[in-house]
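For chain A:
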Amino acid sequence: MVAQNVVFGVLAAAMAVSAIGIVRTKNIMHAALFLVVVQAGGAGQFILLGAEFVAWVQVLVYIGAVIVLFLFGIMLTRDPMTAEESLDNDLKWPGAAAALLLAGLLATVLIDAFEKEEIELVAPTYTRAITNSIFRSYIIPFEIVGLLLLAALIGAVVLARRD
Partner candidate 1 sequence: MRLPTRRSPAVQPVLHGATWWTNGGFDLRVGVQIDGLAVMMMFVVTTISLLVHVYSTEYMRDDRRYTHYFAALNLFTASMLLLVVADNTLQLLVGWELVGLCSFLLIGHWWEEKPNGDAALKAFFTTRTGDIGLLTGVIMTFFVVERATGQGSFDIMAVNEAALSGKVGHTLLMMTALALLLAIIGKSGQFPLHTWLPDAMAGPTPVSALIHAATMVVAGVYLGARLYPVFYEGLNIGGGGINAMAAIGGTTVIIGAALAFVQDDIKKVLAYSTISQLGYMVMGLGVGAWTAATFHLFTHAFFKANLFLGSGSVAHSGSHHSFDMKKSMGGLKKYMPQTYWTFVIGTLALTGFPMLAGFFSKDEILATAGESDYQFFKYVGLAGAVMTAAYMVRCIYLTFFGEYRGGQPDVHGDDAHAVEHGHDGPHESPRLITGPLWVLSGFSILAGYLNAPAFGIEKFKEWFEPRVAFPETLIHPEFKMADAATAVVVVLIGYALAYAYYWPKVLPQNLSERNGLARAGKTFLVNKYYLDHLYTNVVVGGIKGPVARAAYWVNQNVIDGVLNGVGRGARVAGKFTYAVIDQKGVDGAINGIAVGTGEIGDATRKLQTGRLQFYALMLFICVGLFGLALWLGH
Partner candidate 2 sequence: MDWFDSWGLTLVVFLPVVGMALVLLTPRDDERSLKGIALATTLATLGVAVGVLAKFDYDATSKLQFEVNKSWIEVINSNYHVAVDGISLPLLALSAFISVLCVVYSWNHWPEPHNPEGLPRVDSPARDGDERHVRRAGPDPLLHLLRDRPAPDVLHDRRLGGPNREYASIKFFLFTLFGSALMLLGFLALYFKVDVDPSMAGMQHSFDIVALAAAGGSGLVHGTQLLIFGGLFLGFAIKVPMFPFHTWLPDAHTEAPTVGSVLLAAILLKLGTYGFVRIALPILPEAAKSWAWFIGLLSVIGIIYGALGCLAQTDMKRLIAFSSVAHMGFVMLGISTMTDFGINAAIFGMVAHGLITGMLFFVAGSIQHNLHTREFSRLGGLLLQAPRMGWILGFCAMASLGLPGLAGFWGEFPAIMSAFSPANGLSEVTFRTYMVIAAVGTVLAAGYLLWMLQRVAFGTVKDEFKDADIHDVSTTEWIAWTPILVLIVVLGVYPNLLFKITDGAVVQMTDAMTKVIGG
């Protein structure tokens, strides 16, 4: 348990730092890299929680695809000729206030609700269980998500296409 807690601590620290990095860094590229760290850390946490399948999907989807998308996005929308301006707007303090308000609220209710509840780790979830669940109980959303992805794809293409 100690080991797990240590791992959690390390991952969590990395994620937290990276998260702050994403929202505070002055370099867009760095932000993308911080995002990688957060997502990878998330995958690590999933493993820690016995959700290996989700962890790998996370790695594949995020680190494999989404981050690439972001990088493309950054490159396509940045005019290399213009100098880097400040990446933040003037809503820093209100933004911070909102974030702190939410954080305080969430932390309070969570601590209030779960106090010292322990996670009793049983065996890691079998992927089969997940597929069973998806294809038995959640077949309809699954099918719809299929269409949705198609729609998102086509939509993105329609928008991004130069014509």
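Assume a residue touches a chain if its C-beta (ideal position, glycine included) is under 8 Å from a C-beta of that chain, and two chains touch if they have at least 3 such contacts; residues count from 1.
For anyone wondering why these and not others, all candidates are chains of the complex that A comes from, given by their letters.
It should be emphasised that the depicted structure is a prediction, and the values quoted were computed from it without experimental measurement.
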{"item": "Options 1 or 2: the chain contacting chain A in this complex", "value": "1"}
{"item": "Partner candidate 1, residues of chain A touching it in the complex", "value": "89, 91, 94-95, 97-99, 101-102, 105, 108-109"}
